[in-house]
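A single protein chain has been removed from this complex, and every other one stays in its place.
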Amino acid sequence: MLISIMALILMGLGAMCGGTFWGGAGAFLGALGALALWAVLLAATFLQGEQLVLLCSGGQKIEKEDCPRLYNVVEEMTIAAGLPKLPDIYVIEDAIPNAFAAGRNPKSAIVAVTTELLARLDRDELQGVIAHEVAHIKNLDVRFMTIASVMVGSIVMLSQTYVRLMFIGGKKRTCSKAGVHPAFMIAGIICALLAPIAARLLYFACSRKREFLADASAARFTRYPVGLASALEKISGRVLSSEKLNQALLPMYIVNPLQSMSAVGMFSTHPSTDERIKILRTMGGRAGLMDYENAFRKVKGKKSRCLGQRTLTSGESRGIQAREANDNPAESLGTLERFQEVTDLIGRMANLLMMQCSCGVKIKVPEEFDQDAIECPRCGTVNTLPRAKEKAQEEAPAPNLQQGVEQATVAGAAVAEAAFQTLRFERQGKGWESFRCSCDRVIQIAPSFRGEFIKCPRCKREVEVAEKVEEEVVTEEN
Amino acid sequence: MDPVLLILLALGGAVALSVISFIVLYNGLVTLKNQAKNAWAQIDVQLKRRHDLIPNLVNTVKGYAEHEQTTLENVIKARGQAAGAQGTNDQIQAEQNLSGALGRLMLVVEQYPDLQANENFMSLQEELTSTENKLGFARQLYNDQVLFYKNKLETFPANMVAAFFQFQPEPYFELENQQERQAPEVAF
Partner (left out) sequence: MCPHCQKAMVIFELEGIEVDHCLHCRGTWLDSGELDHLIELAEVNPGCFTDALHQAKKGSKKEICCPRCNRNLHSVHIHDDLELDECPRGHGIWFDQGEIRRLVESFKEGEEGAVASFMANLLKSELASETS
């Protein structure tokens, strides 16, 4: 296949290097050396550890409560693909709709999507995109592409060293030995210059093939190629939700959404989106790998093929019927609901405190906000922050605490919304202390803790931590 | 070399080769069978999940749609039957009935905008939709696995091993009635 041609190029290059400097036997050694170089580089890349953390530094891992729709869709696709484990799901706050998968093996894979993608795509489309990413995981594409890219890297390295050596040391050598014919030297240099280009082209061809395979698998997993097709249309920015509007407001965008799509790095190794959409659309109510292959031939001409014979025969033989379009309004969230879902998700990711005014206006308060009350700009109601209510509570006599450690009492009798009920813990001394939050999570307080509130890592509730009050202990003893 | 020894060697080689290939084929079949079983387990998980969701759903709907007692009762009855079904074929049949009953419930429910706006109901609906989808995908995976397994059983040379150890093909999880097949998918 393509990768073996790449390996041949690598070995040929190595042989050429060896041959020029040490003659016949050197060619064989050079080829082996080139392979060894590749192996060493590959080992280094794998040992470098998962770069996922780096990749997702802008993203946050989400749980089911954060975005049930996304979580469920990923779960569905995991089942459809028969992956051994649900991949971790990350959301990245970004104005460009995009998604990617990472992870070298299906057991520790991740799927990441941007908030914009969530806001734009409906369930079927999201399913298509996730299916595509899950297919990458299932087909071990990340591992494969790492191997291929390291090979490209070693070819580039080798050819550069060769050319340098020829220019620097070559002159002396040719003068002194005169054993190597100058024409051979020039041919060698040309070959060395061409090899990296050829390798890159092969790499891109590999990558594109994998994309087609992932598309085909996505169609097969979802049984609904139209979903992915329309998602691609939306992502590529051709069919924006309100075309006129976006055209008119283009200067208002952070980055031009039409331009940005061509700049998304990931897509440069992708086949043209037009083509992918066309193929998916010509599948015409069928969803098997075989059907994808047929559609591919229809679009690209009779002779071309995209999926290997092996992939095709290991799958179904007859092709698969696609499912019907899903036109139930109850299932698909409206644009507004989707938008809201995403803004809530972003808020939760940014650790904002959510409140609701009695007139229905949602108020999101950042942690560093320094006032106690917020006047609603719509109805004029003054909304007190829960932590301010806490302060008011503090002034009132606090309930007595027993000597035990697990003393977390609900101090929210006056607090209207149950969701914002706050817990209170009174410190017994200055050392390490722990107590149980109402969500059953044990929270530890370090001796160095000086703050007034501590956030429960599980339920995100703020728990007030009060200093020990001397007089109360006295009254308790009486 | 002694010709007798040569023949013996060749025979021994052939026997060893056939034994090895026999083992490989047998293991391959067992793996495929287990994969199908695993896929079935996934279907089971989703069916259980659906059974767990239904009482919640019925309670939520009850508060809004009092006139739909019969539909609700049908759902509960179908759930009871599905939960108590024995054997694969019975189970498939009972789950199909449950899907049908649920589908009818969801159609009825569309007439109650208050209920549709209820947050509890909305999240239940998302869960049910997703469970239904997962069920569909698990079924899809199971059927694929069963097909691979069946193909293997019927083709040479695995069919010899299969006949010797009496491997049986697993039944497909198929919904016979086209309309019933559509009903839950449209409704959720």
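Letters A and B mark the chains in the order given here, with residues in each chain numbered from 1 onward.
Throughout what follows, a residue touches a chain if its C-beta (ideal position, glycine included) is under 8 Å from a C-beta of that chain, and two chains touch if they have at least 3 such contacts.
If you're wondering where the values come from, they're calculated on a predicted model, not measured in any experiment.
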Partner chains on view for the chain not depicted: A
Touching the absent chain when the full complex is considered, from A:I5, A:V365 or A:A466: A:V365
Hidden partner interface residues of chain A, rising order: 95, 242, 244-246, 248-249, 251-254, 336, 339-340, 343, 347, 352, 361-371, 374-380
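As a convention for this text, only the chains that are shown with their structure count from here on.
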Chain A and chain B: spacing of chain centres that average the CA atoms, whole Å: 31
Residues of chain A defined as touching chain B within the complex: 68-69, 72-73, 75-77, 79-82, 221, 223, 316, 323-324, 326-328, 330-331
Chain A-touching residues of chain B, taken from the complex the two chains share: 39, 42, 46, 106, 110, 116, 123, 125-127, 129-130, 133-134, 137-138, 140-141, 144, 147, 182, 185-188
